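Of the protein chains in this complex, one is absent; all others appear in place.
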Amino acid sequence: MLKKLSKTSRRDYITYGIVIAFYLIVQLFKVTGLLSSHMEGLLVPLTYYSLAAVSLNLTVGILGELSLGHAGFMCIGAFSASLFSVYTKGLLPGGLRFFIALLIGTILAAIFGFLIGIPVLRLKGDYLAIVTLAFGEIIKNILAAVYFGYDEAGLHISFKSFQLQGEGKMLINGAMGIQGTPTDSNFTIAVILLLLALVIIQHLIGSRDGRAIMSIRDNRIAAESVGINITKYKMLAFTISAAIAGSAGVLFSHNTSTLTATSTYFGYNVSIMILVYVVLGGIGNIRGSIIATTILYALPELLRGLNTYRMLIYSIVLIAIMLFNWAPKAIEWRKKNLSSIKGRFAK
Amino acid sequence: MMNFLTYLINGISLGSIYAIIALGYTMVYGIAKMLNFAHGDVIMIGGYLIYIFASSLGLNPVLSIVIAMAGCTCLGIVTEKIAYKPLRNATSNLAVLITAIGVSYFLQNFALLVFGANPKAFTSVVSWEGISLAGDELKIQGVTIVTIVVSLIILLVLQLFINKTRSGQAMLAVSEDKGAATLMGIDVNKTISLTFAIGSGLAAIAGALLCSAYPTITPYTGAMPGIKAFVAAVLGGIGSIPGAMIGGLLLGVVEILSKRYISTQLADAIVFGILIIILLVKPTGLLGKNIQEKV
Partner (left out) sequence: MKKLHRVLSVATACALAMSMLAGCGAAKTTSSNTFKIGGIGPTSGAAAIYGSDVRDAIQIAVDEINEKGGINGYQIEYKFEDDEHNAEKSVNAYNTLKDWGMQMLVGCVTSAPCIAVSEKTHDDGMFQLTPSGTAVNCVQYDNAFRLCFSDPNQGKASAQYIAGNAELKGSTIAIIYDSSTEYSTGIHDSFVAEAGSLGLNIAVDSSFTVDSATDFSVQLQSAKDAGADLIFLPIYYQEASLILTQANTMGYDPTFFGVDGMDGILEVENFDVSLAEGVYLLTPFSATAEDELTVNFVNKFKEKTGHVPNQFGADAYDAVYAIKAVAELKNVTPSMAVSEMGATMAAGMTEVTLDNVLTSPTTITWTADGEPNKDPRAVIIQGGVYVLAE
């Protein structure tokens, strides 16, 4: 049946297949009790970083612009959704509450993606990259400094800490962030979201719009000269990318109960970490992003036994993989040697 | 008024440090067209080397800085050879960016293993107390003055080097057009190595001044100043040496003044906000060249 499909849609179905197969294998392990708590705890983070990597790949690989501020969109998604969940905790049933929180986080991240995209996408190359980094840092910085709460006198928002009057609640407590987010994320929801994001992105790539976006990446001037509306398509890709990153943020904030806007979670180094996943998985290769995220996120965790050496080993592995994968000489060597291995197998 | 002047001078001093770091970024970018994310960590290594020689072994501070410069220069050349050179002709320039991030992780974790996580108090390499003006109203610290003077000297020497020597001219040629430079008989590999060597040597000086002004050192000391300096380089127009200087100074002054007069917590947001505004008005930075796209 697969043969009848075009090459691209066959590729798409294989990607879905891998995700679903992984999900089923995990469920099987879970049922049979073989899944360790450690691994079980990694599943949701794996999935939201995969989501973030897929979304960044849309910007980097398909649109062809380097963004170093994706953690900022995650931050917006995480904070807006968490705010809603904490505010309505006890008022709405869990499932509905999470669904609305997810919508809010995703849409708000999309709006910010759109607003930030207007100025940013006018820039080019590394200048664009540094401005996205700047926006990401600004978002993090402001959310870490803001105090937001309600009491009998209504809602309060300030950059200075304040005392609430009477009945009320501090929702965002400055650098200490939001506490008490219900842990609504689970692996099943996360995988459904990932599949949804894959459907949207792969559909986009295969569509007329997607081809227009890729033509801008490949040759902007040529694309412009055949009448493609550059701004519109750039904005489209960037906004969708921000929205998906926002949904990853929602999963993030509903996975642990405390949420703070510190560099550890939403700084430029997180954006860079996601970029590492994207580049290692292959620029423009959506499936590769997921596989690379899975392996690279799990690697430092698997190296736990090595204690102090683990992050050092991680960095060496990272450099080695990059050289092996990308260096022209390594590619040549691989072609020569691997084809001889293949030849031997063929006999 | 005197208060304002104090903050302004502090800002210029911080800006001078950013400027020296930014010079390293901008030279490497101009020639190898790569964002060297590990540059901030070279500063940290330089700082530790000076710490070992000056604070622990009690060597003369100037001698220690010279040793640290030699050490950082070697480090710069070796990382370039091992990690960056093989990727020079890779199909995507993101490849070398990621490797640089890998090098950055490596240097930080290496320092963590060797020196431990404990911060170490850094003895200032400048023992001069500074001067008092306007009847003790305005005090300027020795390290502040030295930082500003050193950064000006570096700027001057670099300009002379690039415009007056053969190697400097070769660097200019490589940054303009690598292919044509090769055809003119310029050894591109050697030129790039030289750029890394100079950039890393400057990083050692930056490390000495940074750790003297803010007298502590940890494996993460270089990370944030590195990013700020990168912002400064872009602000001034990446690839431009006077641009890096202006960008660095502007950033330092804005950071200190907004910390004082607006909010300590939002200072970073303001710094990054100014970067965005400047880039929107001048998309290639203050002194950046406008690149004409050819069809």
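Letters are used for the chains, namely A and B, taken in the order the chains are written, and counting of residues starts over at 1 for each.
The criterion applied here is as follows: a residue touches a chain if its C-beta (ideal position, glycine included) is under 8 Å from a C-beta of that chain, and two chains touch if they have at least 3 such contacts.
Bear in mind that the values here come from a model prediction, so they are computed numbers and not experimental data.
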Of A:175, A:200 or A:228, the one touching the omitted chain in the full complex: A:175
Identified contact with the non-displayed chain, of A:39, A:142 or A:195: A:39
For chain A, the residues touching the chain missing from this view: 22, 25-26, 29, 33-42, 45, 144-145, 161, 163, 174-176, 179, 183, 255-258, 260, 262-265, 267, 291, 294-295, 298, 301-302, 304, 307-308, 310-311, 334-335, 338-339, 342
Chain not shown, touching residues in chain B: 3, 6-7, 10, 14, 51, 55-56, 109, 112, 116-124, 139, 141, 143, 213-216, 218, 220-221, 224, 256, 259-260, 264-265, 267-268
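As a working rule, only the chains that are shown with their structure count from here on.
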Chain A and chain B, separation of their C-alpha mean positions in angstrom: 31
Chain A - residues contacting chain B, complex: 60, 66, 119, 122-124, 126-127, 129-131, 133-135, 137-138, 141-142, 144-145, 159, 175, 220-221, 268, 272, 275-276, 279-280, 283, 308-309, 311-312, 314-316, 318-319, 322-323, 325-330
Of chain B, residues touching chain A in the complex: 29, 35, 37, 83, 86-87, 89-92, 94-95, 97-99, 101-103, 105-106, 109-110, 112-113, 227, 230-231, 234, 238, 263, 265-266, 268-269, 272-273, 275-276, 279-280, 283-285, 293, 295
